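Attaching a single structure in structure tokens format; questions to follow.
Note that this complex is displayed minus one protein chain, with the remaining chains in position.
After this line comes subunit A, so read on.
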Amino acid sequence: MTTATEAARAAGLVAPRARATAARPRGLSLALRTLGPVALLAAWQISSATGALTPDVLASPGQVLQAVQELWGNGQLADALSTSLTRAALGLLFGAGAGLVLGVVTGFFRLGEELLDSAVQVLRTVPFLALVPLFMVWFGITETAKIALIGVATSFPMYVSASGGVRNTDRKLVEAMRSFGLSRWAVVREVVLPGALPALLSGLRLSMTLSVIALIAAEEINSTEGIGYLMAQAQNFSRTDVLAVCILIYGLLGLAADGAVRVLERVLMPWRPTGARQGAGR
């Protein structure tokens, strides 16, 4: 350390402290993420083992594992899973697709907003569960009724996110692209949609959550197959182990949906610096 440096320190100068931008090692991040679920599982196991949680309230993790093996062995679980997943996926596809198109139209075109927005906002306030009886009258106990219910439930969050995201597009960028002769559709494709992607993906997240909720509602009420049907049956026979399996499956579906959106974020938005992707506050 030279004397000039010492003098500078003595004069009250300090070393600037930049926020550490180095990424956390992947392993540590993953370990922290799994900590919460593992703790829950441990608490469940401990309370079952000590007798605090009796099987007629909730089966122990071991019993649940056996139930999984049983249901998987006789093919019930695979059937129920594929039926339910198809319903949720189709409903999400139609619902989120419609929400996306309507949201972009109302967000980007003034006429679209004037024509559509108030109508959609009115419909949005109707709880989708209130539509169950109506859909039964319209479609009967069919797949269409279930998929339509999921579609309706998932369209609104997507609509709100999409129109908000599109409305927040940088007007100056749109103006610049117009001056280069891009058509409206080209502006939407090149500037508006990429700019709205963060909003679209958070809309997709909400829609995915709602698709599972709507799936439960649709399957609980009337169905002869699917996870909801499995649950209804288990309820009749007080099989808390099967009930736990179904609840866990719903939880895992939510987790998988979240993971899918994270991957989509990484794939669809390669221009975002890693720091920003991790959140501005961290």
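In the analysis below, a residue touches a chain if its C-beta (ideal position, glycine included) is under 8 Å from a C-beta of that chain, and two chains touch if they have at least 3 such contacts; residues count from 1.
FYI, contacts and distances are computed from a predicted model.
Engineer: Which name from "Acyl-CoA dehydrogenase family protein", "Aliphatic sulfonates import ATP-binding protein SsuB 1", "NitT/TauT family transport system permease protein" or "Cytochrome O ubiquinol oxidase" does UniProt give the chain that's left off?
Structural biologist: UniProt lists the chain left out of the view as "Aliphatic sulfonates import ATP-binding protein SsuB 1".
Engineer: From the list A:Ala15, A:Leu28, A:Ala52 or A:Val267, which touches the chain that is not on show?
Structural biologist: Per the contact definition at the top, the residue touching the missing chain is A:Ala15.
Engineer: List the residues of subunit A that touch the chain left out of this view.
Structural biologist: Considering the whole complex, subunit A reaches the absent chain at 2, 4-5, 7-9, 11-18, 20-21.
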